[in-house]
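The other protein chains are all here in position, but one chain of the complex has been omitted.
Lettered A and B in written order, each chain numbered from 1.
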Amino acid sequence: MAELKLNNNDAQIELAESAEYSDTIGKKLKIFWRRFRKNKLAVISLFMLIFLYMVAIFAPLIAPYDPDGTADDVMMADMAPSFHSYQSDVTGEMKTYAPNYFGRDELGRDVFSRCVYAGRISLTVGFVSVAIFITIGTVWGCIAGYYGGIVDNIMMRIVDAIMSIPTMPLLITVMALFKPSIYNVMIVLGLTGWTGIARFVRAEFLSLMKRDYVEAARCIGARDRRIIFSHVLPNAVAPIIVAATMGMASAILSESGLSFFGLGVQPPTASWGNMLMNAQELSTMVEAPWKAFYPGMLIFITVLSFNFVGDALRDALDPRLKQ
Amino acid sequence: MEKLLDIRNLRTYFYTEDGVVPAVDGVSFYIKPGETLGVVGESGCGKSVTSISTLRLVPNPPGKIMEGSEIIFEGTDLLKLSEAEMRKIRGNKISMIFQEPMTSLNPVFRIGDQIAEVLLLHQGLNKAEAREKAIEMLKLVGIPRPEKVVDDYPHSLSGGMRQRVMIAMALACNPRLLIADEPTTALDVTVQAQILDLMNDLKKKVNAAVMLITHNLGVVAESCDRVVVMYAGKVVEEGDVYSIFEDPKHPYTVGLLKSMPSAVGGQDKLDSIPGVVPNPLNLPKGCRFAPRCNKAMDICREKQPGLTVLGEERTVRCFLYNREDGVK
Partner (left out) sequence: MLKYTLKRILQAIPLLIIISILTYLIINLAPGDPTAFFINPEKASRLGPDYVANIKHHLGLDQPLHIRYFKWLGNVLRGDFGESFFEQRSVMSILWEALPNTIILSLVAELIALIVAIPAGIICALKRNSIWDYIFSTISFIGMSLPTFWFGLMLILVFSLKLGWLPTAGMRDNFDAFVFTDRLRHIILPAIVLGMGGMAANMRYMRGAMLEVIRQDYIRTARSKGLSEKVVIVKHALRNALIPIVTMFGFSIPALFSGAAITETIFAWPGVGRIAIEAVFSNDYPLVMGNFMIIAVMTVVGSLVADLLYAVVDPRIKYE
């Protein structure tokens, strides 16, 4: 009988909640968009990112060449960028070649086509590693924040310890030991990036657990898991979204950093990061700068866009900045 | 008696995203040397903005003191002074105490240094003299062990003690006018009375006038000589404290007095004024109090009432009285 009554209470609360949510979520989105729209750079960045994702998705339709296909002739290596198509008979017969907008690299591969396909890899690496570290960080922060005490203490000391190890040497060591591949890059970036998220999810948890409605939910006997999923997590969503956006930026930067040491995504698969390996040689920077310039600019623009969007998201989602 | 401060037609507007807010809209009143003037009204009526306008501390943007306003202090219009000249008045001839003692002192500087700062600036004392004077001021405002507290940081003091420090700081340069913006609102009830007594006491000692801004009529009854009642950015009634309490004219003043708990009266139930303060972005066309007024007539909703002089130092802004043209 008692249990029946309890469930009934739960159901009522749920009903009240869902009504409240459906009432405000559209309004919340509207307010959010109104604030986000004010930041012109962020809006431009958002469209930039949508554009880059479109290019990545429709890569086969956009790239004029096979990204891994070497040129028909060695003479075509390191060819400078041009917007004109041209004809050549290096293969014995006269062939018409599409323009090499970004030039060709040392193996005669078309830099533009490689950049287009590399976008797929780089954006995916960013996306997957962020998904991994958001998951780990959220779960870790929830457990530490919810259980508190000794569990919290041990878990947060581990977070402190990982945060005390500089990322780049750690990434490089782990990648060198576990053999670089696209999957390992995603896993390692995911496994090292979660500490910040864990910290603020826990902090969010501690502050939210003290709020009246969570106490109320506890009083009427709601279970741990229910409290976490229906009360606390929805409140932590906004900062997690911001962290995820900024995380995309840092994951793409980290991948390019690893690639600089040859430990990122492995060639011949192109990523913006490993295309920059050319930049290691100062002589190529002087003689054939396009090989490093375009992928570098793409990384820069993508990361910049994610940072701008993340910053505007934070401003638009942060209720403390309401005036 | 000559006027120490004469505010004439003060208008302070705020230019917000949603529109122009006339926080203070044509306010006029004066303060005589040595007297205490109470400025009374609900929150949002413009009394605090009036006070910071007097010191020209309205944050700009979004706030702006409009053309045509005059704030005449000892014969000069403060609004015509340069910023440098104005700085010589602030903290020296006119000083101010704020509502929130907990946040009004800078947390990273020692209490003595914060008091000494005004003395170094305005009185030309050297550091040792300023420190001596700071200790003296702390003693004057009744802080125990001033020689020790002078080297403490604000966080080690209670709210009441911090407000005493604020008073010490405000009175350090013997100002002619002390503006106190809800000085006791944030304090415990027991401490409130102590702080008020202290202010009344010290004001007599240094012979300063006080502009006491409050929503608490009990505070007014205890400390003020005259009262200005404000509503929605305008002065609605003015008079000496005795006639305001004994014979309130404006329906708003009447309502305020009725909503005040009385120690002697033994009423069963407190009255409250129905309705809420109007949205400053969308003020009523006629009298701003008309929507809440139980004596409102047709004309009240059509036209804004002017000031009616009822007697010496006694004015009211209400159509109930202006037919008799100044006498009642």
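What to note about this one:
As a convention for this text, a residue touches a chain if its C-beta (ideal position, glycine included) is under 8 Å from a C-beta of that chain, and two chains touch if they have at least 3 such contacts.
Not measured: the values here are computed from a predicted model.
The chain omitted from view is touched by exactly one of A:I158, A:A203 or A:I241, namely A:I158.
Of the options A:V43, A:A59 or A:M168, the residue whose C-beta touches the omitted chain is A:M168. Of the candidate positions B:E42, B:E70, B:E117 or B:D240, contact with the hidden chain is made by B:E117.
Listed here are the chain B residues that touch the chain not shown: 52, 55, 57, 84, 87-92, 95-96, 98, 100, 103-109, 117-118, 121-122, 153, 155, 166, 169. Think of the hidden chain as still there; on chain A it touches residues 41, 157-158, 160-170, 172-174, 176-179, 249, 253, 256-257, 260-261, 276, 279-280, 282, 285-286, 292, 296, 299-300, 303-304, 307-308, 311.
FYI, only the chains that are shown with their structure count from here on.
Work out the mean CA point of chain A and of chain B, and you get 55 Å between them.
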